[in-house]
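Have a look at this one before I ask anything.
The complex appears here minus one protein chain, its other protein chains still in place.
On to subunit A.
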Amino acid sequence: MSNIAAQRIQREFNEVIKSDEAQKFSIKLEMDGSDFRHINGEIAGPPDTPYESGNFKLEIKIPDTYPFNPPKVKFLTKIWHPNVSSVTGAICLDILKDQWAAAMTLRVVLLSLQALLAAAEPDDPQDAVVANQYKENRALFTSTARYWTTVHAGGKQLNPDFDKKIHTLLDLGVEKHQALVALSACDWNLDRALEQIFS
């Protein structure tokens, strides 16, 4: 069975490398050493989204039963998105679960993830806190997601207001990522974030 897997991965690599998207640096695949079971992927944040100009690294694990079972994919780059866990990077996407079909490829997976960044599905959330913010306060969600892109994925949009709040927490001895998570989860309300961290 892993014979088909190896063969498929080899071909899919070539497919991705030759694809238009790869030429435009929008998707990328890299083998982790010589083991085809561990692949690193990368997708560019789609334009006109809070993820624009960010590059998001993915961990792709190929099961022995590939392509009859889906690859296991998660975000390595921290991301603020309703369908991705802000803690573990786990992804909630139908084609990585029951909607997977053997005829799908890694290219399809990468493009679908890119599409997911452009169109979140808050009613089927992976991260309830993020999904709630997405639904209740869309503007704040957008600026938070954009800030995370800048901090973790090399995005270029700055936000001095958020920076200031982070620094306030850093001065109190809070670790940087912890400060970011707490403030993002508490709608950037300093008092609530402080309560969450120190309670």
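Assume a contact is a pair of C-beta atoms (placed from the backbone, for glycine too) under 8 Å apart; a residue touches a chain by one contact, two chains touch by 3 or more; residues count from 1.
As a working rule, contacts and distances are computed from a predicted model.
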Undepicted complex member, UniProt protein name, chosen from "RBR-type E3 ubiquitin transferase", "NTF2 domain-containing protein", "2Fe-2S ferredoxin-type domain-containing protein" or "U3 small nucleolar RNA-associated protein 22": "RBR-type E3 ubiquitin transferase"
Residue in contact with the excluded chain [from A:31, A:104 or A:197]: A:104
Contacting the left-out chain in the complete assembly, out of A:67, A:89, A:122 or A:155: A:67
Interface with the undisplayed chain - residues on subunit A: 1, 4, 7-8, 11, 65, 67-69, 95, 99, 101-105, 108
